[in-house]
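Omission of a single protein chain aside, the complex is shown with its protein chains in their original locations.
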């Protein structure tokens, strides 16, 4: 009985724990959406510094993570990516997109990791890792 | 032991309670998206009158909530905003957007409230207050 009570209390504690907000930013549109997203994420972290943000990209959404990518104002994206990665933001790129568009992995920013499928990753982060959804 | 059982049963009841559907409508695109959203929300409430709807806006998404805003058909938005607010729909505007675009709060419709960050609010409503997400 004691063990059962302990198990129950552990569960209770876990479910009541005031955990970090985890968010998946879903990007598939291209450079203008990515530029908006960089600003959104800065504002997000300013309002909630403990938020965990994962940016999942596929299709044209990966473009800002390719070498030499520039914002609509002709600034390199590299600065914003490095800065946000340094604050714990993760960037993930869809391998199906790399294959379809014949883009070698070497062209992807080193801050980003490659996942099998962007859409499956967006769903998995929500269903399995407690992220909420946001499309910038 | 009695107290523990009581606590457990209370938790059980709470988790099984058939609660209201709560939804965050995320608007960041501008007038055409906002016009679609007003129609979507009317249809939503017709199909599920008990739904709790919160409209969170940032970027160009706040435009329909500014004084004098008109729909693409040149009708004032004010009527639809007042009507939906009267049915319990809430409207929230991103303060970062007001600052960046140098828009005084007085120009925002009185039915809307101002939040620190639109994106952080979209995430918070999902992670902390049980809302589901919808981008019109």
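Per-chain numbering from 1; labels A and B assigned in written order.
In this section, contacts are C-beta pairs under 8 Å (C-beta built on N, C-alpha and C of every residue); 3 or more make two chains touch, one makes a residue touch a chain.
What you see is a predicted model, and the numbers here were worked out from it, not measured in a lab.
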| item | value |
| --- | --- |
| Residue touching the undisplayed chain, where the options are A:26, A:42 or A:92 | A:26 |
| Which of A:39, A:59 or A:76 contacts the chain that the document leaves out | A:59 |
| Contact with the hidden chain (one of B:23, B:80, B:108 or B:125) | B:23 |
| Interface with the undisplayed chain - residues on chain B | 5, 8, 12, 21-23, 36, 40-41, 43-44, 46-48, 51, 132-136 |
| Residue ranges of chain A at the interface with the undisplayed chain | 4, 7-8, 11, 26, 28, 58-59, 94, 96, 116-120, 122-124, 126-128, 133, 135 |
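Just so we're on the same page, only the chains that are shown with their structure count from here on.
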| item | value |
| --- | --- |
| Whole-Å gap between the CA centroids of chain A and chain B | 24 |
